[in-house]
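Have a look at the structure below before the remarks.
Here the complex is missing one protein chain, while the rest keep their positions.
Chains here go by letter, A, B and C, matching the order in which they are written, and residues are numbered from 1 within each.
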Amino acid sequence: MSERCAVVGVGQTKHKSARTDVSIAGLVREAARKALDDAEMDWSDVDAVVIGKAPDMFEGVVMPELYLADALGAVGKPMMRVHTAGSVGGSTALVATGLVQAGIHERVLVAAFEKQSESDAMWALTVSQPFSAPLVAGAGGYFAPLIRGYMRRSGAPDHIGMLVAVKDRKNALRNPNAHLHLHDIDMKMVEESPMLWEPLRYLETCPSSDGACAIVLGNEATAAKVPRRPAWIHGTAMRSEPTMFAGRDQVNPQAGKDCAADVFRQAGVTDPRRDLDCAEVYVPFSWYEPMWLENLGFCADGDGWKLTESGATAFDGDIPWNPSGGVLSSNPIGASGLIRFAEAAQQVRGEAGDYQVDGARRALGHAYGGGSQFFAMWVVGSDKP
Amino acid sequence: MSGRAIEDLNEDGPVTKMHAPIRLEYRIGAGTAQSRFLRGVAEGKLLGQKCPVCSKVYMPPRGSCPIHGVPTEEEVELPDRGTVTTFCVVNIPFSDLAPEVPYVCAQVLLDGADTALFGLIAGMPAREVRMGLRVRAEWAPREEWTYNLGNIKWWEPTGEPDADYDAYKDYI
Amino acid sequence: MTDVAVVAFAQSKHVAADPNRNEVEMLMPVVAEALEQAGLEREEIGFVCSGSCDYLLGVPFSFVTALDAIGAWPPIRESHVEQDAAWALYEAWVRLQHGDVDTALVYGFGKSSLGDLHEIMTLQLDPYYLEPLWPDMVSMAALQARAYLDATGKTERDLAEVVVRSRAAAASNPNAIVAGTTTADALLKEQTTIAPLRTSDCPPITDGAAVVILATADRARAISERPAWIRGIDHRIEAHSIGVRDLATSRSTALAAGRAGAADDKVDLAEMHAQFSHEELIVRDALGLDDSATVNPSGGPLAANPVMATGLIRIGEAASRISAGGGDRAVAHASSGPCLQHNLVAVLEGE
Partner (left out) sequence: MGDGAGETLIDEHVLEFPGGYKRSVGPVVGRFLTGLRDQQLVGVRTPAGRVLVPPAEYDPETSAAVGERPEDFVPVGPEGVVTTWAWVREPRPKHPLDRPFAWALIRLDGADTGMLHALDAGTEDAVHTGMRVRPRWRAERVGHITDIECFEPA
């Protein structure tokens, strides 16, 4: 089997700390409508809908695909809801890709969203559980110690995280959908921002956003008919490992390495730094750029920070990471993974506007979640695989 | 109707917002394995569980070895001292339950355990906490003990020399 | 399409409340039993997919811990739907179409005893017009039951007859919580809880888990003497608001059944995710079943209803009967959402 599958439409909302002008359905619908417009399709052209988001507790709506069926044109169609923690946006795209590749559907609408302003991310992510000592430090309290572990292991100097924080926010200035537009961003501004979870400063962490992203996937026949260039899917992979087990490498998890190896093998990528033109990688805390550079095999273990420091991952570097501004600039959690996948597609479609990487023909979309234990990735390209 | 407490949101203009108070109550069972562990904690004991396949000792135990998908029934009593493998210094009070800032959140690898616990480090300035620091549990007064790891208020330095990086680097 | 079959099915011993085991403890032996049935080692499983609901436990990411029951090391290919695990099975069936893996393990679990299931399910509803009124799960079902009775001229006695048959069938199901001999007259003497429904028309609160293993053609034949082949599978959703739907029918079930080919040949048995007695009658109509088909030989959700696994269990129950030679062709149905909003239909056949 295996039909070819391509991204033929992409849409995003403007991400903001609070989209008070829309309902939950209105938010998701906005991105979905834009994706359909991009593909010059209407609701009736879509065969199935797959939606993803992180915990239902953000909005207090259980299994929101039920309430959202009308808004996404799903009535009378198959609709699925994926939830794989922070990697969910990526997994959602992969589940939908499977539907096209298996020849079950020709055109699938994929949407992911989070309306975090309905509650509060800190609360929703750390709801206290019976019998557990209360978590008193939020998500950063989990990840910052791992960052310290990385710094110790790699010998990375302290300023590397700040370089990423500045780079991604500068990139975001070219992206009209980005939540954060910090026009004066520089090393000094990051350094002077409050040290939240030492070694992590406030400006080295992601914002909390309302936002949605949608893509339309099509089979080969569909891709031949759409007005704009499709992004062909060259490889897809998911991997999971348990949160905690003896001997687990939490800094450089095996599931991420295996997932990358799998997706690159499928796409014929042997040296990701050389073979890819850019990457959209889930970096919610600045230091996760050097950490994931190593995990994904863009360099040898211990060298990630050197790649960042050399400017290789900057917009004008040889392997730009997060030209859109990344998760550090917009983070509607459930959508963030799909945004990475969509932004990778936009690059190889030549549709990335002011943050288009010149001549980008192959790109990685990456998402992770849980305690760095769920991974979803795809490689997209301008050429038919 | 508690759901109606919204006068402050909309004033006289078009209605754009609403409050949705949602309260759900649960009675959660800890499960057999966790109950055993917590009963130990209520007596000031830290009982790890050993995987019958790989012999690794889980602390806190979760009743199964996630690598092998088998129950971990054998208990191993561990000392209430260990090594800080890694940590962060928290400078913002994220919740009412948090101690005064700055405070230190650490992963503590008990001697004899193969997984680390999350805990607070106190009894020394936050700035002086370091990887490899040797610590021991500071328990709450016995009369306050419940079935919760919160019985350990925090971890304090033992004064021993720091552990060698090689001794704990594979546990991060 | 690649041929895919159900080759193993295991479920927990369902109970009204299982306080002594957490989700992982409940799931671990079921996973082990399914693997043993299939004669497979964990490492041989090509894809894992689960279905569960965070709100049953009242904490986010409740499925994450459940992964401990699987032995997800070395890292596995794995995904999760926040839906009944029947949809996880659908995802796994799609995944098996790729050809790079030939087995998949699907699990679903839920402990409805922990919170107030009837209120938790209220949170599935439109958050602006419906949820603030807190119509509970049984109230929503009762509105549909009334609409069905009004439209068809059927009576509460017809609902009671469904219960009588379900309990009789459940007598031979060791996992049933509600089973035994009763009569419509006896049931009709009970007061209604939310009229026209009585407690007997509603599913019992249940804690439980289930596991299904799928395999592609050659692998399936190697594992099972008589695999239950999935000849068709489809699911459809309809409009959310019950005020815009014809509540006496299930349009989405009929659509899915048509796509899955349910009516293409004679159906020997059907397992339906009918949580309330009237739903069985509505779904039966939508599936186009004639009287020769045995309906819910397990007793169905009225006998045991481990939410988030109940739909998957329908597929497992139908498949095990096929594999055991208890029929040649079965239809399994799973449902989600208020008043049968979202429905999945699978057609299973022996060789």
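FYI, a contact is a pair of C-beta atoms (placed from the backbone, for glycine too) under 8 Å apart; a residue touches a chain by one contact, two chains touch by 3 or more.
Please read these numbers as outputs of a predicted model, since none were measured by experiment.
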Checklist outcome for this item: Whole complex considered, the hidden chain contacts A, B, C
Checklist entry - Which of these, A:38, A:59, A:106 or A:249, touches the one chain of the complex that we don't see? => result A:59
Item to check | From C:8, C:76, C:92 or C:143, residue that would touch the chain that is not displayed | outcome: C:143
Item to check | Sole residue of B:31, B:48, B:82 or B:157 that reaches the chain not shown, by the stated touch rule | outcome: B:31
Next on the checklist: In the whole complex, not just what's shown, which of C:46, C:110, C:135 or C:232 touches the removed chain?
Outcome noted: C:135
Next on the checklist: Using the touch definition from the top, which of A:48, A:75 or A:327 touches the missing chain?
Outcome noted: A:75
Checklist outcome for this item: Had the left-out chain been drawn, it would touch subunit B at residues 1-7, 9-10, 14-32, 34-35, 38-39, 42, 146-148
Next on the checklist: Considering the whole complex, not just the chains shown, which residues of subunit C touch the missing one?
Outcome noted: 19-21, 55, 58-59, 114-115, 118-119, 122, 127-130, 132-136, 139, 142-147, 150, 191-197, 239-244, 247
Next on the checklist: Across the whole complex, list the residues on subunit A that are touched by the chain not included here.
Outcome noted: 18-26, 29, 43-44, 57, 59-60, 70-73, 75, 117-120, 123-124, 127, 129-131
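Throughout what follows, only the chains that are shown with their structure count from here on.
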Checklist outcome for this item: Distance in whole angstrom between the CA centres of subunit A and subunit C is 33
Checklist entry - What whole-Å value do you get for the distance between subunit B and subunit C if each is reduced to the mean of its CA atoms? => result 37
Checklist entry - What are the residues of subunit B that contact at least two other chains? => result 20, 22, 28, 30, 34, 62, 65-67
Item to check | Residue list for subunit A, restricted to those that touch at least two other chains | outcome: 60, 129, 242-243, 245
Checklist outcome for this item: Listed in rising order, subunit A residues that touch subunit C in their complex are 1-2, 23-24, 54-57, 59-63, 65-70, 74-85, 91, 94-95, 98-99, 101-104, 124-125, 127, 129, 237-243, 245, 253-255, 258-259, 370, 373-374
Item to check | Residues of subunit A defined as touching subunit B within the complex | outcome: 20-21, 60, 122, 128-138, 140-141, 144-149, 152-153, 194-200, 242-251
Checklist entry - In the complex of these two chains, what residues of subunit C are touching subunit B? => result 18-22, 24-25, 28, 31-32, 42, 55, 57-58, 65, 67-73, 114-116, 119-120, 123, 127-128, 131-132
